[in-house]
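Structure provided below as structure tokens; questions to follow.
For this view, one protein chain was removed and the others were kept in their places.
Chain nomenclature is as follows: A, B and C, assigned in order of appearance, with residue numbering initiated at 1 for each chain independently.
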């Protein structure tokens, strides 16, 4: 049956991990949520004609382009979805906004503060023309994280004292794991810091509704050289015998202060053996506390100090009145990783339809970029305090 | 881009909870798994023309029928997917198989042993003609459950001693919850027993690879009367002021024995306040043990007795070598409820393409039905032992 | 410094596992709790003079007897503490009560209903003379269990629907584990059923405040023969080459009904590989639920249905207003197994000082004994229903 909702064509750049999961989101969102518009998967852009065509067929894109600039010329594309490494974000996003396309851009927003500033400026200018932009900090759309934000906003935690955030992975513990693009500064900007540290910085600032004002940091590269990858396009590429220098951090730790006086402790690492995707965050306030671990993403732990016989309660965030959850399945029928992207596209599409600016904005992305830069500066300066 | 894989048209009957989640599966499966065929969502059947058309538009079905029999006449339908209440399964499935359509049928297979026997006979006869059938015990396709089965098959648990299975929900604890179809014996066959008890019986038999040989049971209906629902189509229908009799069980408990000597303890209830969808199963063997809870569906707990400093280990079932997991996201990026259906359709489509019989077969469904009947018989006979 | 509180002399029979932990309790109780009396560890009785003397020196008993009857003649003994296998409980307890000694008796109260009835009668008669008796179901004195009872008593769970109780151990999974006294019917009465099943029956009845009215049961002995132990005094005795018959159950499962209509599911086994001392109990009521596992004994999980964003909350039962906890350490500084015995002796001593009857009484012990007998009778009769 024809879906009578107005169509918005999407052109996506890149079809690796992020491209695959974004495709899944574009494909599902209008069947799950009662949206005012429906996305059409118009065209996929990639450099290799064969591989792009193969990906497009598999993932359900109607057409293929081998130059992302061609997406900007297509009339059937109203949204450009950027799923490439960070070094290309600024160029693509700025051009797309200039061409009047709404832009959804993967995180981190850029590889440098300067790029991010240019992007934020372009976004502001585009917004004045009704062209929308959003940075894809998908973890804001975990129902449990959105519920955490709601609790803080409602004052149920009281005055925030502590934020404890970690993003722990272990996929490069093996020294033979090859030098993929994520381990190269020119492509990725930084290592654990920009890839996963960016997520916990944004998530923490989102939940507490306050920004970091300064940091003191350490970074480390445990494995200095790795086998060159045949190609560096994926997480799972095989290593060869020639070695290359790892030019990004393996781990980044910092302590900091938030507006309003809360203290923060942050750690991003790819060397936490046994932790696969442990984005963990704890918030302690004068009246209550929260704890979350993405490895059990359907659960939010909540402590309310003034209730008798208090204890951290495990809220299964699958109730109809929980963020996003009502559109899915009955209580207790949990969601998975990809659904955070479905929620992201839902909010993005609704903002476009409503004529409002979605969040996180490029400005929010810039704010994270500034923290990343401060962390690198502090680490380079013997952990001295750097204001954000 | 055109997907060059041969198409298999699907006609689905019903579009409530199960229809929605099956749609999600048909829509995703060929974009995630590298299948030899691709499903096409050809037609949706429902009694109300308007509501069926609305559902079809939302869920992505190309056409609509108001009589399921019309699906059997369509050349673009090779698969019939039955998502209706149990009282209609036998008629639809037997007719579809006779018409040469492959059949995927929701569980429980039927409302009576007699119906299930007829269906199993029809399935055997159809299989001889190359027509496939499968009953939708989706929990077999939770990666953690499939891994549990693998461990038992590999002998890592040794001789099985105990199975402890519970399916705990709480959605009808409120006496004002209305008399929906799931609480009416003529439509649902039984209550907690057939709806969720069927799942733990099948899951237990699947994991240990043995059948129950006898049971001793109790059932109870805590709330004898409930408000009549305006209509009884959904879980969330509102109750009115007129009351009707609840004709199914609210809870069913039984103990039993498996082939090979293991003991089983089973409980299915909709009155376990606070448990939302807690399909829990524990298996103890002479060499190891397993524990699982669907409320944390990405985790399998495994104890291997002969390893030093043993302990139940929490396996995050998201590694590339875990069942189904490799096709999705990197380790630690968990899956959700709906993905069990994606896996189900994947296995079903592969079996059709390969010309093999998928499992669980209608025979497996009949086996579960016989246990359900034995439970009801024992409960009616003062908990006396009933052989299966 | 002299403790000015009036002394109550204790004479203990047996110094194996239970004797050791009771000694720890007698030694500590008056230093932790502000008691009206203080226990004096007057004499220890055991058959072997040397080994009893050695145990007494180690455990802090002032004198030694090689015949328990001598304890009854001692003026410095006001309390007899029975820590022997079940086959001797009735004789010792009845004689001690007749001699005017207060009696604390290990569980199960006896090996048969007849013995238990005689003991309960003796206890009633003694109580009329101001002589007190108590059966040592120590798990009632886990702070979390006592808090669970408080919640039910306060009505916070509403109407009780389900009790789910398991006591899971694995210490005899190895077929070479020897035939210790706990595996011999003449000494132990029964196997897992009387040893650990008795605990969950008492604990369940205590928490819900209702008795079981009938059961349907299964029992099994997985390993029929075991090496004869050199001696059968301890859990850890070494096996030899000669074999003997195991005359008790390895596992016992039953389903049942409580007064008031709640359903119960019970399982006691020594073959749950990986579970060391998992006394687990869950209670579901119309307004809330509880869950407990002794392997994490300082935690009580509590669900209150009517609170917004409900979830099972992990109460760390170490707050000053929690049962027993205030006398110990600050919040979060957990207790261990032995402290349940300290609490038991505290309550027993206070009852003696106050001139009231402590609980659990021998009558309570008899009530458990009747359930044990019903379970054995049902298991022998093909799981048929047996009223308690």
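Methods note: contacts are C-beta pairs under 8 Å (C-beta built on N, C-alpha and C of every residue); 3 or more make two chains touch, one makes a residue touch a chain.
In this text, all values refer to a predicted model and were calculated from it rather than measured experimentally.
J.: Sort through B:297, B:316 or B:374 and give me the one touching the missing partner chain.
T.: B:316
J.: Have a look at B:29, B:147 or B:204 and name the one touching the chain we're not showing.
T.: That would be B:147, which touches the missing chain.
J.: Looking beyond the chains shown, say which of C:88, C:213, C:247 or C:277 touches the absent one.
T.: The one listed residue touching the chain not shown is C:277.
J.: Where does subunit B touch the missing chain, residue by residue?
T.: 147, 151, 300, 302, 307, 309-316, 319, 322
J.: Mind pulling the subunit C residues that touch the left-out chain?
T.: These residues of subunit C touch the chain that is not shown: 1-4, 17, 21, 23-24, 27-28, 30-32, 34, 53, 56-64, 169, 171, 235-236, 275-278, 294-299, 316, 318, 320, 328-339.
J.: Which residues does subunit A use to touch the chain missing from this display?
T.: Missing-chain contacts on subunit A: residues 157, 161-162, 164, 166, 168, 170, 173, 216-218, 220, 222, 251, 253-257, 261, 263, 265, 267, 269, 271-275, 282, 284-289, 303, 305, 310-312, 382-385.
Rule of thumb we're sticking to: only the chains that are shown with their structure count from here on.
J.: Report, in whole Å, the distance between the mean C-alpha point of subunit A and the mean C-alpha point of subunit C.
T.: That pair's centroid distance is 54 Å.
J.: Between subunit A and subunit B, what distance separates the C-alpha centroids? Give it in angstrom.
T.: Using C-alpha averages as centres, the distance is 35 Å.
J.: Give the residues of subunit A touching no fewer than two other chains, as numbers and ranges.
T.: Subunit A, residues with two or more chain partners: 316.
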